[in-house]
Structure formats: structure tokens, C-alpha cells
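So, chain A:
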Amino acid sequence: MLFQKLNPGTGQPLYLQLMQQIQHAAETGILRDGDQLPGIRTLATELIVSPNTVVKAYSELEHSGHLELRQGSGAFVKTARRTRHLADRVQLARRRFRDLIDRLREDDLRDQEIQRAFEAELLAAVEASGKR
Partner candidate 1 sequence: MSESFAIRTNDLTKSYRQFVAVDSLHLAVPKNRITAFLGPNGAGKSTTIKMLLGMIRPTGGNATILGHRISSPSENCRLRQRVAYVAEDKPLYGFMTVEQLIRFTRRFYSDWQIDQEQRLLAEYRLPLPKKVRSLSKGMRTKLALLLAFARRPELLILDEPSEGLDPVGIEHLLRMLVSQAAEGVTVFFSSHQLAEVERVADQVCILNHGRLGLNARIDELHQSYRRIDVVFETTPSERELAVPGIERIRSNGRQMTVLASRNADQIIRRARDLSAVSVEVSPVPLRDIFLETVKED
Partner candidate 2 sequence: MLWYKAWLETRGRFLTCLITLTAFCFIFVHHAQEIAFRGDGLSRAGRPADYYRLLFVTQQFLVMMWVVSVVLLGMGGLIRERAFGVSTLTLSLPVSRCRLFGVRVAVGMVEATALVVLPWCAVFLTSFSAGLPIRFSQVSFYIFLILGGGLSYFAMAILVSSVVEGEYTAPAIAFGLVLLTAIAFDAWLRPYSLWRLITGDLSIDRHTYLLSSGFPWSGVAVSLAAAVAMLFLALQRIRKRDF
């Protein structure tokens, strides 16, 4: 992963900025589950920030479950299962949609009507889960 320089001028503590960089990288797939992050000394000298900033960022991320700090080996990324499988599930969902759309078209429904029906059901579902 290529780290961006941390900016002291944003009013946000540097360790928070670093945390966000790592979290963002994990969410967008740049960092995958099990990837090893650079050691504290390496990252600190690369970004030219206090090692303490890196320590704080890593320890907060470990606390929130995004990292696993293994004694002696380093920091390893832990992506939530949801994130890992999301892409696969999105793929599956789109296939299901395609099948449904084909069948509804066979029932002689127009695309606009299909879309309106879908949106109405989704809205109703959102309202139902909101009440819970």
C-alpha cells in the first residue's frame, strides 16, 4: 500500500488521519484480509511522523477490530466478513435481478412498470425495518 503524507494542518490528529487511510484502504480492497502493514519504524520513517503516531493508530485499529497485532510479527489487516463477501453477494444479487427482470418481461410488464414496482416494494421494506 502506498501511504499518503499526513497533514498536520487539517486540525485532525495525525494518528486519526493514518487510521482513516488504513480503514479506507481496507474497505476499498487495496488492503485485503491478512495483508501485513509496515512495521512501526518503517512506516514512521516513510511518512516522517513520530513512531508514537503509528503506534496509536495501530493500537486503536486493533481495538476496533480492523487490525491484528501479532507479537513479534507485526500488524495484519482484518477485514470484516461482510466487506470480504460483499462483492460476491453483489454479483449474485445482480444475477437474480436479471432472471427476475426476464420473467417479468415475459409476463408482459414494461421496464418502467417493473422499476416502479421494485422501488415501491423497497420503500415499504425500509419502512417496515425502520419501525422495528
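Heads up, the rule we're going with is that a residue touches a chain if its C-beta (ideal position, glycine included) is under 8 Å from a C-beta of that chain, and two chains touch if they have at least 3 such contacts; residues count from 1.
Here is how the candidates were picked: all candidates are chains of the complex that A comes from, given by their letters.
Bear in mind that the values here come from a model prediction, so they are computed numbers and not experimental data.
*Asks:* So chain A is shown by itself and the numbered options are 1 or 2; which of them touches it within this complex?
*Replies:* 1
*Asks:* Write out the stretch or stretches of chain A touching candidate 1 in their complex.
*Replies:* Contacts found on chain A: 6, 8-15, 40-41, 44-45, 48-53, 56.
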